[in-house]
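A single protein chain has been omitted from the complex, and every remaining protein chain is retained in its original position.
Chain IDs A, B, C and D follow the sequence of writing; residue 1 opens each chain.
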Amino acid sequence: MKIKRNTLLTLAGLALLVGAIAAADATLGRFSVRILNLSAIYIVLALSLNLLNGFTGLFSLGHAGFMAVGAYVSALLTMSPAQKDMNFFLEPIMPFLRDIQLPFPLALLAAGACAGLVAVVIGVPALRLRDDYLAIATLGFAEIIRVLITNAQSLTNGAQGLKAITKYSTTWVVWSVAALSVVFMLALVRSSYGRTMKAVRDDEVAAEAMGVNVFKVKSTSFVISSFMAGVGGALLGHMITTIDPKMFTLTLTFNILLIVVLGGNGSITGSVIGAIVVTVLMEALRFLDMPMNFLFIKTNGLPGLRMVIFSILLMIVVLYRQRGLMGNKEFDWDGFIGIFRRKGASSAGGRS
Amino acid sequence: SKAETKTDANVVKFGVFEPLTGANAAGGAEELDGVRLAQELYPTVTVGGKEYKIELAIADNKSDKVEAANAGQRLVDSDKVQVVLGSWGSGLSMAAGPVFKDAKIPAIGLSCTNPLVTKDNPFYFRVCFLDPFQGTVMANYAFKDVKARKAVIIREVSNDYSVGLAKFFADSFKSLTGDQGAILAELNYNTNDQDFSAQLTQVKSLKPDVIFAPGNYTESALIIKQARELGITAPFLGGDTWEIAEFINVGKQAVEGAVMSAFFDNDAPLTPLSKVFVESYQKKYGKLPSGTAVLGFDGYLLAIDAIKRADSVDPLKIRDAIAATKDFAGAAGYVTLDANGDPIKSAVIKEVKGGKFVFKTTVAP
Amino acid sequence: MISTRDVSMRFGGLTAVSDLNIEIQKNEIVGLIGPNGAGKTTAFNAITGVYRPTEGRVVFKGRDITGQKPHAITKLGIARTFQNIRLWTDMDVLENVLVACHLRMDVGVFASTLHLPGYRVKERRSREFAMSLLESVGLADQAREAATSLPYGKQRRLEIVRALATEPSLLLLDEPAAGMNPQESLELMDFIGSIRDRYDLTILLIEHHMQVVMGVCTRMYVLDYGVTIAHGTPDEIRRDPKVIEAYLGVD
Amino acid sequence: MLRIDDLSVHYGGIHALQGISFEVPEGKIVTLIGANGAGKSTTLKSVVGLVKPSGGSISLDGERVSGLATRDIVRRGVVLAPEGRRIFPDLSTEENLELGAFMRDDKVGVAADKKRMYALFPRLEERRKQKAGTLSGGEQQMLAVARALMSRPKLLMMDEPSLGLAPLIVKMIFDIVKAINAEGTTILLVEQNAKAALEIADFGYVLETGRITMSGPGRELLADDGVRRAYLGESL
Partner (left out) sequence: MELSTFFQQLTNALSLGSLYALIAIGYTMVYGILRLINFAHGDVFMLGAYFAFYAATSLAMPWWVAFIVAIGLTAIFGMGLERVAYRPLRDSPKISVMISAIGASFLIENVGIVVFGGRPKSFPSIPLFDTVLHLGPVSVLSVSLFIPVITAAILVALLWIVNGTKTGLAMRAVSTDLDAARLMAIDVNRTISLTFGIGSLLAGLGGIMWTMKYPQLNPLMGVMPGLKCFIAAVIGGIGNIPGAVLGGFLLGVLEIMIVAFLPELTGYRDAFAFVLLIVVLLVKPSGLLGKHQAVKV
């Protein structure tokens, strides 16, 4: 009975979402749509990092590296030979790569797969490391990937980056991938396998003793996460339509980490909310950089003020909501409906 | 008040799309200075007998590609600009390029020298010369004026500008000397590195006639300083990015004699406007202008010129007028745009002397 | 069932266990006692693969399992509890047990993420099994509570249940009665006996509560400074002067 | 010496202590017994300020100490040998003992006390330089007790000191408790080994789910049928 009600509500919510996206795509300006779509990409990225950080307890700072792999693979696989020739004006591209051109969905999968493959080759040996050591090692891997991309002129065009990548990241594409990621994560986390991940997070020794192959679980989580990061990176590339190695620095990883923690480490709902809030907020605060005329205070535009305020807001959230907006809880209809019920109840005199 | 300006028919909006924070902030600020000065001098444009007020909409792209695309979109969408000026940093321009192209808003690059910026984008133009030209100019200088036969290149491998210049310098220098081994070594460093002693010790042992080291001014100044400390005496050549006060402040005594290509020189007026620019700049900012500031100035003027020629504030018509630019006289020389939207214009060569950038010569394309 | 052959475990210069030879038959309940720091927990760690023995072999059901990974050993049928409780703190009681059930479910990431029909059946069976286990220790009502909010005694029982969920044939219990009062210890004794019968188990038990060990074990080994100083039935042990001197003290 | 009035503690929604009152007179041994989760540890933690009470008061020698920082309470001579030992795993056995004497300034006295502890627990002397984290469970327990004694407390509170100890050592711990009490230290003891605790206690309290349900001299409680059935495991 109850389950049925919730399923219905979920379906209704989904329909509403599809409708909202269609409406937004059709009516909102390109700017708003761009921000919206960027949020969707950040949802994918945040979920992928949350899988590691929040659900498997693996502290990784290497996400930008896997995103870079995905972005480059997909960009190079979808570009036409002519576009590649235009880009590689310093040194010609490797011949075999020049002539490959795949349809976007295949390239997107290849992007994820390559990121996953890189994770297997370089990341998995590092999984023996604990906490901070793992974090710093993954950070190292990301930097190595970036340095390799910078220096591999005839493969990646080096510092010149790639331009005129086809803009495949339309509203429907990015939101479908985001929705798919959410569903996938929910299904994974709530499955038996997902439980073993949480067990590894909480106490490795106990997990191992209860027959959980800790190394395998960690590796699986790491590879899945990297796959998603690769896909996210590819989407980002196809949205901005140009990429270069400087995009994929530690700052990018930090931004995603921030979304994860702000939303709630270990909460899928949190990552979704976090991604949207952070992306929108960054743009919403843009007015701070502009010349202002506030009653008596006049500024000539203080570039950087936006980032100052953003950093302060971030610190306030972390200081006052130490487990992020959602903690490690998930949205569910019972809780949601409960909020309204409680409101009614508290006015009737509940415990404060 | 925002809504009012939007409906005000007598306003044209220029978007200024620059990195005002982050790694490229200094460059962005330079260009913005030039644009602001131009606006102060020429605040209006007359179209069809009607006077339009020019407003600037400034968007910070934070030296970040993702942000750059957002900022560009914002200029187009929320600020509804008719023309865009900027950005310092070719990568940032490329990130927003498609946005302008989709919205059919013309953009004028100021100092973004990467050939890719305007490629495949009929809506992107620029008022500066390109990396290949600059690299070639410096190779010529090295060969003819320095009489160098062996060179070493030190490049900032993570910087497209530096890598591009290095490549074109190497190609020209090799063909000028007719010696495939004329480049003794290409040594690399990364953005934000501060210790170059290892590379420079290597350079010292190679005993080159000249060292070409295009790159960011801070790193470059440190490179030259450390080179002199190691006892390297060969002259240093670089590109337009060096022409900024900080280069001399950081490098001090050590950068004396460093030679660079530049867009413009205060002492060698290229057009009647040059003098106007230098004088009013000094009045407004109390210092000598840099090469990038003048490009901000010129970009703004080119936009006005195009509007006048189009006799319309319709972005599409402005675009066509920009594309047809011929012998436009800016403060930094005459601009004629080619089919790509790139200018054919001359470069200036300067040297640091007595703590100042001193004019050496002009090089025509 | 299980035997250790001259197992030794050294940490730097310290020999925590030396030449341990334990032999346990099916369905026996055997005690492992000795003063603090005698090497009992270390012996457990060597058997379950947490440590790799410096010397010697561990043979389980005729198979040499020395040096295998803990999870592989658990899969072969050895489960344990910890001296310091190690429950998964962010999970509820039922989930703690379900994780242990995963071992026998034999499903991979994809089957379980996609909720394939085969997986659904297994998941349902696991839940039923887990609930029946919880029922047997009176924890069924608290299945949805956070594991760490349980009082200490119940946490210990939950640890045992969790170990049982891996469907072991050999169960190693490290001080299951620690932190329980005498009354609770007695209940625990009965419980240990009953699970042995119900799940056809063999049990090796470390315990300092003499009442408990003497009550449930048929045989016991006594360690002191890593060395086995005695071995025999509870009555023999109780009277062994070496054991009295090193461990029990005179009453 | 220690007086607790209507003490109440909440953990989020859990009402762990629901207004308990009792007293620990100077020079006596008082014991708290009770089932798992009754609130014994919570009581001790509140006394040293590790848990902030939601109501009631705690006073020491007539002076209110609830609300003070742990450090200030400890400096007044109230020391807790906590549940779960809480030794410093990365430090050596010896450094752990020195930390016990952190607030003392008499170097000579500290050195002498260290010797005394090694005499009491020869095991610890054997493990002097070993990292405390690698000690066996029981060795860690000995260390926790010894560390608490190093501070020469006026009021020593011990939370299940016999947990995980071999029978011989358990006996010894209770002997030590008696001995230091005879030297003048007041003791508040929490124990699962209710029998041994009540035997040496001057006074005992029974805690049940956050309330005191019974109290009396140790011997009296030991003779009480309810106590014997519920906590001593004796079938009557």
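The criterion applied here is as follows: a contact is a pair of C-beta atoms (placed from the backbone, for glycine too) under 8 Å apart; a residue touches a chain by one contact, two chains touch by 3 or more.
Predicted model only: the values in this text are computed from it and were never measured.
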| item | value |
| --- | --- |
| Option touching the unshown chain, where D:Ile4, D:Val79, D:Met117 or D:Val170 are the choices | D:Val79 |
| Selected residue (touches chain absent from view) among A:Ile21, A:Ala75, A:Ile93 or A:Ala137 | A:Ala137 |
| Among B:Ala26, B:Val137 or B:Ala347, residue touching the chain not depicted | B:Ala26 |
| Residues in chain B touching the chain absent from view | 20-23, 25-26, 29, 157, 185, 187-190, 192-195, 197-199, 201-202, 204-205, 218, 221-222, 225, 229-231, 246, 249-250, 252 |
| For chain A, the residues touching the chain missing from this view | 53, 59, 125-126, 128-133, 135-137, 139-141, 143-144, 147-148, 150-151, 205, 250, 254, 257-258, 261-262, 265, 302-305, 307-308, 310-312, 314-315, 318-319, 322-324 |
| Where the missing chain touches chain D, by residue | 48-50, 69-71, 74-75, 79-80, 82, 86-91, 95, 98-100, 102-103, 131, 133-134, 151 |
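In the analysis below, only the chains that are shown with their structure count from here on.
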| item | value |
| --- | --- |
| Chain located farthest away, centre of chain A as origin (C-alpha) | D |
| Centre distance in Å when chain A and chain B are each reduced to the mean of their C-alpha atoms | 35 |
| CA centroid of chain C to CA centroid of chain D, Å | 30 |
| Two or more partner chains touched - positions in chain B | none |
| For chain A, residues contacting two or more additional chains | none |
| Overall pattern in which the protein chains touch one another (line/ring/star/complete/other) | line |
| Contact pairs between chains, per stated definition | A-B, A-C, C-D |
| Interface residues, chain B side, partner chain A - complex | 20-21, 25, 29, 58-60, 62, 64-70, 73-74, 76-78, 91, 94-95, 97-99, 102-103, 114-116, 119-120, 157-160, 162-164, 167, 188, 190-191 |
| Of chain C, residues touching chain A in the complex | 48, 50, 69-72, 74-75, 79-80, 82, 86-91, 95, 98-103, 105, 107-109, 112-115, 119, 122-123, 126, 162-163, 165-166 |
| Of all residues in chain A, those that touch chain C in their complex | 184, 187-188, 191-196, 198-199, 201-203, 205-214, 220, 224, 266, 328 |
